[in-house]
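Report on the structure given below.
The complex appears here minus one protein chain, its other protein chains still in place.
Then we have chain A:
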Amino acid sequence: MADKPNPQKSVKIAAGAVVCVESEIRGDVTIGPRTVVHPKARIIAEAGPIVIGEGNLIEEQALIINGYPENITPESEVEPKTMTIGMNNVFEVGCVSQALKIGDNNVIESKADVGRNVILTSGCIIGAFCQVNTCEVIPENTVIYGSGCMRRVQTERPQDHRSSSDRLHTRRVSPPGPEEVQRRA
């Protein structure tokens, strides 16, 4: 069998992005400007390239993986699919995301697990420890929360995470978002 020419496996990081050295990035990964990748985050492009947009926040121990589906071995011929991640998404600590298409302004909370066949549109919030591995398009502004993965549609966009991460950059990119007041103990 003839050898396939090796696809270009490089990591392209745009100007203005903050990528920590302790993070693990493997494969063909493109990271857009103003994206922050925290230490111990892992972005692994095994079965295809990953394109990450602008202004995303990928926190510690988050795992973004474009891996092979379970029933296909790496040797067989599989068309490499690109994983696209949009703008201003937040991948909180310890989450696992395998979704091939993620839109803008989504929040994947801590220890959530998003499967490969899920398509997140925009404004979605996947709650902490929720496992979403259905084969569907999550409509806009959906909140998935609770141990039973209850769903509801929210009317408010999630807080702009850049209002807190603005201290990392010198220029302000958007007006400050709503602040927390009087959190009752």
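We adopt the following convention: a contact is a pair of C-beta atoms (placed from the backbone, for glycine too) under 8 Å apart; a residue touches a chain by one contact, two chains touch by 3 or more; residues count from 1.
Everything that follows uses one rule, which is that contacts and distances are computed from a predicted model.
Colleague: So one subunit is absent here. Using its UniProt record, which name fits best from "AP complex subunit sigma", "Nicotinamide-nucleotide adenylyltransferase", "AP-3 complex subunit beta" or "Dynactin subunit 4"?
Modeller: "Dynactin subunit 4"
Colleague: In the complete assembly, which of A:16, A:33, A:80 or A:146 touches the absent chain?
Modeller: The missing chain is touched by A:146.
Colleague: To test your reading of the contact rule: which positions on chain A touch the chain that is missing from view?
Modeller: Touching the missing chain: residues 125, 127, 142-143, 145-146, 150-156, 158, 178-185.
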